[in-house]
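Yeah, one chain of the complex is gone here, protein chain that is, but the others are all in their spots.
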Amino acid sequence: MNELFIPILLGTARQDRLSEKAARFTHKLFSKRSDVETELLDVRDYLTDRSWAPWQENDMSKKWKEIMARADGLIIVTPEYNHGYPGELKILIDKADTEYAHKPVAFCGVSGGGLGGARVVQQLTEIVRNLSMVSIVPSVYFPHIKTLFNGAGEITDPAYERRLDELFEELLWWATALKNAR
Amino acid sequence: MNELFIPILLGTARQDRLSEKAARFTHKLFSKRSDVETELLDVRDYLTDRSWAPWQENDMSKKWKEIMARADGLIIVTPEYNHGYPGELKILIDKADTEYAHKPVAFCGVSGGGLGGARVVQQLTEIVRNLSMVSIVPSVYFPHIKTLFNGAGEITDPAYERRLDELFEELLWWATALKNAR
Amino acid sequence: MNELFIPILLGTARQDRLSEKAARFTHKLFSKRSDVETELLDVRDYLTDRSWAPWQENDMSKKWKEIMARADGLIIVTPEYNHGYPGELKILIDKADTEYAHKPVAFCGVSGGGLGGARVVQQLTEIVRNLSMVSIVPSVYFPHIKTLFNGAGEITDPAYERRLDELFEELLWWATALKNAR
Partner (left out) sequence: MNELFIPILLGTARQDRLSEKAARFTHKLFSKRSDVETELLDVRDYLTDRSWAPWQENDMSKKWKEIMARADGLIIVTPEYNHGYPGELKILIDKADTEYAHKPVAFCGVSGGGLGGARVVQQLTEIVRNLSMVSIVPSVYFPHIKTLFNGAGEITDPAYERRLDELFEELLWWATALKNAR
């Protein structure tokens, strides 16, 4: 039985979003671990036409709260739009509150250009602090997303497995430490 | 005939939003000036059920682009949610691009607590920079929004007229300088 | 015997610095606790004429590293200069590295104006994340520092004792959780 539950959230609802490749790759790798249970969550499923309105309680926001209450941490995979976070990601984050407290969050940034989302991670670090989460290092950055994955959906740079493993190790250290203390 | 057109955008779609008081007060004061044309815009009108989807073109996003193409500057009145911007404000900002370039933006922050939205203004400063806008000082902060306006909707602290006048003066300096150069 | 050691760092070397009042008040209150050992550190003592040069090892930087290696957390009391941190505080922070890891840091902001240093705390949150620290909430903000303390050096607003107690409680929760896990 797995002790830790750490879902992965894809933070953009944009049509033809390329970040989905990074999210699926991260999820595939994280799923191989025997010491953690994970699940790929999609911001689209929580912000449908009926539920996107900010700060409104509804079935979808209740489901989000339940998942975060059960979670021992979170990985957010998100593109950077105009140096900030997707609005729909922020609407979803704002739909829960105390459920996040005393848990770690790790970030995977995605960008079309060469910086891989370094700036959106900085802005989200400020947000999650107010939720009493710890924003861990390292992050993993996926720049040049249009060419980083090949036609078959496979990543073209083998260094990413090692980078994500380092992120996972550190995330699990924090998740374990804080679960023991909560 | 007014030479400058500078709309005011209320940046939250939340039900029972208190920032609307600050936006209406700012609009009322700005409307008294004879050297600028203004208009109070509401993020709600641009992100309806049919149009909220991020990065999607539709009638509402086209209207937003037209307004920003015509504008010589912008005032954003926004609450601070979890130390950041409302997601719906970011979705709307991301719906235009070159229309913003070489124009000034001023911020009015709103909060329930004592800091008046100082942090959301910092995050938005990073966003608008990528749109080639200049984020001017001063900002005007509306803290303790629940009690800052009385039952009749009037502001209880007379210093706000002077503070907004200083913001307007500086905003118009930049708007004029940049309109002459564009 | 105290199990936890959490020093308080005054982050400005400016002549006639008013933040010293907030630092001394915080230290006095924190010293009353029986469950933690503390000490008031002064950035001035670590960046003398002989030692201020950035990234240079010397006696003072070695002493700083020793203190941080022994510490179970940190409270930084700092003014906000031009919406950022004092340069001398950053030079000192940059003089250690792995000594900070897996420890919590809390912030007390100080300002002449009404915002109490809200923005410098945001910038420092981004810095300490790279040191593998957790930046906790709440912070305590000391605005209008010229009048917040009276001539006798006593704080004029009694709410600060409660605010600091809340900060101490949360800081000690994190410090204990992480000490047990390190």
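By letter and in written order, the chains are A, B and C; residue numbering begins at 1 in each of them.
In this section, a contact is a pair of C-beta atoms (placed from the backbone, for glycine too) under 8 Å apart; a residue touches a chain by one contact, two chains touch by 3 or more.
No experiment lies behind these values; they were computed from the predicted model shown.
Undergrad: So one chain is hidden, and I want to know which residue out of C:Leu89, C:Val121, C:Val134 or C:Leu148 touches that hidden chain in the complete assembly.
TA: C:Leu89
Undergrad: For chain B, which residues touch the unseen chain?
TA: That gives, for chain B, the contact residues 102, 122, 125-126, 129-130, 132, 134-137, 170, 173, 176-178, 180-181.
Undergrad: Could you please point out the chain C residues that touch the chain left off the display?
TA: Given the touch definition above, chain C has residues 12-15, 49, 52-56, 81-94, 119, 123, 126-127, 129-131 touching the missing chain.
Undergrad: Touching the absent chain: which residues on chain A qualify?
TA: Its contact residues with the unshown chain are 83, 114-116, 118-119, 122, 141, 143.
Going forward, only the chains that are shown with their structure count from here on.
Undergrad: On a C-alpha centroid basis, what's the spacing between chain B and chain C, in Å?
TA: Centres of chain B and chain C (C-alpha means) sit 35 Å apart.
Undergrad: Averaged over CA atoms, how far is the centre of chain A from the centre of chain C? Could you give it in whole Å?
TA: 31
Undergrad: If I count partner chains per residue in chain B, which residues reach a count of at least 2?
TA: 83, 119
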